[in-house]
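Here the complex is missing one protein chain, while the rest keep their positions.
Coming up: subunit A.
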Amino acid sequence: MALITGNENNPATLKIILANNFSKAKCAVNLKPNESKNYLPFLSVNANLDLFIPNAAIWYLLPPEPTYSDATSEFLEFESLTLTPTLIHGLCGNTKHDKTKNNISFILEKLDVKLQEKLFFIGESVTVADIAVFSTLYPLYKSKKLNEEYLKNCANILKWVENFEKLPEVKDGISVIFGEKVNVGETSYQILMQSAKYTNAQFEQIKPAQANTVDKDSPTTEVTQAELEAAQNAWSKSVLELPKLKKIEKVVLPKSGEKNIFITSALPYVNNVPHLGNIIGCVLSADVYARYSRLCNNNTLFICGTDEYGTATETKALEEGLSCQAICDKYFKIHSDIYNWFNISFDHFGRTSNPEQTELAQDLFLQLNDNGFMFTQSVEQLHCEKCDRYLADRFVEGGCPNIGCNYEDARGDQCDGCGKLVNAIELKNPRCKICGKTPKLKTSSQFFIDLPKLEPLLRHWIKISSPGWSHNADVIAKAWLKEGLKPRCITRDLKWGVPVPLEAYKNKVFYVWFDAPIGYISISKAYTKEFEQWWRPKPDTKVTLYQFMAKDNVPFHAVLFPSMLLGANKGYTTVSHIMATEYLNYEDGKFSKSRGVGVFGNDARETGIPSDVWRFYLLYVRPESQDSSFSWSDLVTKNNSELLNNLGNFVNRALVFAKNSFNKIIPKMALENDDYQLLALCTRELKGYTAALEQAKLKDGIRHILSISRHGNQYMQQNQPWVKLKGDEKDKLRAGTVIGVSCNIACLLATLLQPYMPDTSSNLKKQLNCEDFVLNAENPVIVNLLPAGHQLGEPSPLFTKIEPTQADDLKKRFAGTQEDRNNKNSSNNQDIAVLEAQVAQQGDKVRSLKSSGVDKAIWQPEVKILLELKGKLEAAKKVKPTPQSEQKPVVNGLTLSAEEIKKLEESVAQQGLVVRKLKEGGAEKSVWQPEVDKLLTLKNKLAVATGSAAQAPKGKKGKK
């Protein structure tokens, strides 16, 4: 027996009741559902099947005659997809726009036409079309107010409703659903919406957003009274009242009673050059957090190093024909240089091939062995007698053992012929990859760590520690525990590694994953002999360990390393915050170290884009909660729109005004409500910033910084100090206040930027003549950082524009694999393009430096660099025999000589200066517009001239 479950006052329930009344079904009705169902109403056809979409339910209860099926369906669709959403949208939102009103009227008038001279929508009797539309319109019809508002001009509808209402089936349904009080209007649609959970989003969209759910790119600009008062209060304090920033000691040690933050980033494997994904995943993320932590005056130690032992190093050494040690030395240098260029502020960047590693790994192994968490088991392995070594999977080849595949050169781990996984000992006719001899199967005894025995300890620990982890780390660790831990083999028959400190096993070394995390301890020891203060702190000292990594490293840090430390039972510091990122993709594919796809640490440097911009972009797209991708065009857009036009623009405007109008001294400020409003908004962002960084949500932090400068730009635009400067005394004081407050906000930004863009931050601090101030994470406020009378430095632009064409060039240049690129570079075609780009960029830099009017001492070296680059470009062009000299560029049909072009260039530069000066001086648009036009004409001429010169050889090549 079918059952209708619904609620009172809901037009959708009315629909089903009416259909039921008109049909012969006579379902039972329940209008007081006791369990909270997702949807109301719904029709239970049987115990397992509910129809919860009302129109489907009435279609089932009262099917139309086949000839009317299409027409009925059309009306039902109109009712559910157009009429109902429009009514809900128009009547339930708390802002009533004229537009939504018009929408309702428009739809009702359309409906009205269809009812002309008709008693029913379709044919000569009641169909579900009438039932659906009637039910939905009824509350509107019955509300006196709404009826007058919307149904005034709909005579046909009114007539139709009146007739329909009188039918006994309808009368009964209405009394069941609405009882006596039918005049419910909007309330009824509220109930409909909530019961169907439908068009929820639209409703939420109209609601004024809450502060914490606000879209971060378009912050709300309303502040509460409390926020205003707090901002006012904070501003009355001077920067001198803040605690001083601690000097970074030579050796940082934890202190009792203070916050001691210990930060590691996953140890990069030494056999390759790190790519951007590696950099953002560990070292860069850890660096931002470490810099932030130092700004909070915490005792902060940040260490990292290269992971050097293992098969992969041996393979690489064979490949390059070097010894393992030489390979490690070579790549250690490469890693170290790259991180240096990226300004990673390690307290120590070490390596796992240090003597401390041997000592500590052996020590920890013995502790675990003594505590009974190790056991030995024999394992079958291939051994090459000639080379006197056990062959790791990659060192053995042979016939594929998989049935149906006759591939002869299958590797020990996988067959390239059929793609299936291979067990090395099952290979047919195995041979040693190094000498080609047939290896023999030998059993050797290996150590296993008894993770099942450690599992209870680990489970207990994870329960306490995991609340501080990033979500993916938590999920991955729990997935491991859910599967149950298995013993893991920790030794290998290799040569390049830490030897096992037991006589019978002295020819074996520890497997890389056992040994690698111990690197954290050994690198600390290489940094200071007092390393135990960090790793085994005294009871009165609390050390908080943060470990940054990409998600593939989580099992080692969440399960294996903690198990080892817990098993040793010596009170080692264990991680409390595992901060794991997802993966960064390259354009639309994957970064790959082994295949050389993507942008690598050393490539980044060669693009000529400053490391700060790289840092900014990588952090901006940090794959925090899901994979994200790196894209050249996005990099350029973000640089130009966010850094240049938003952040750089605001800071530069503030400082240039202070220079031109107040002689580089912060003017007297008399703050009004508007100014406090800005401070309150910025305080809100500052709070967001510290809250985000406390949880290492680095991506959010950047957005708060950008929001602050966005507020700043708006504030300047609204207050127009350039106009007020020309006014009377009162106006001038107002202009001074606006510029003074803006400089203060710039000073705030200088510190907030420090973790993200250290070079930019110090550049800005120099321009402001200020220092970093201490961040108070518990209660961040904006005090008066730069008081009136403070002497500022010389302003200069913080960022330079990157041309979108440059993005295309770079995209082409870094397409394919690293190997392809090297081959390409042998033809110096590429070099010319690169040099040209560099010359252009350096030229821009020199020009902007000169135009900002800084000292010659500053721009002179840059000019030198420019000249050098130009020289190189000339040389490169000579090598390549292009008919460059024969082809003269043509402007408007006229041939231009090199000299004429030079003249043109000069006049462009000059005109550019004129325009910039005018704009900076705050002149009216009517004044600078004609000058801009002149500049554009000149630039066009130049582009035609040089453009044809540069493109001519390319065009020729294309035709071949």
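The rule is short, and it goes like this: a contact is a pair of C-beta atoms (placed from the backbone, for glycine too) under 8 Å apart; a residue touches a chain by one contact, two chains touch by 3 or more; residues count from 1.
Definition applied: contacts and distances are computed from a predicted model.
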Checklist entry - According to its UniProt record, what is the protein name of the omitted chain, chosen from "PRELI/MSF1 domain-containing protein", "Glycine cleavage system H protein", "Rab proteins geranylgeranyltransferase" or "GST C-terminal domain-containing protein"? => result "GST C-terminal domain-containing protein"
Checklist entry - In the full complex, which of A:L81, A:A326, A:A670 or A:A815 touches the chain missing from this view? => result A:L81
Checklist entry - Which one, A:I53, A:L253, A:C405 or A:L733, makes contact with the chain that was left out? => result A:I53
Checklist entry - Who touches the missing chain here, A:Q116, A:Q626, A:N673 or A:Q717? => result A:Q626
Checklist entry - Which one, A:D172, A:E229, A:D552 or A:E906, makes contact with the chain that was left out? => result A:D552
Item to check | Residues of subunit A (touch criterion as defined above) contacting the omitted chain | outcome: 38, 45, 49, 51-53, 55-57, 59-60, 63, 70, 73-74, 76-78, 80-82, 85, 197-202, 204-205, 379, 393, 471-472, 475-476, 479-480, 483, 486-489, 492, 513, 552, 555-556, 560, 582, 625-627
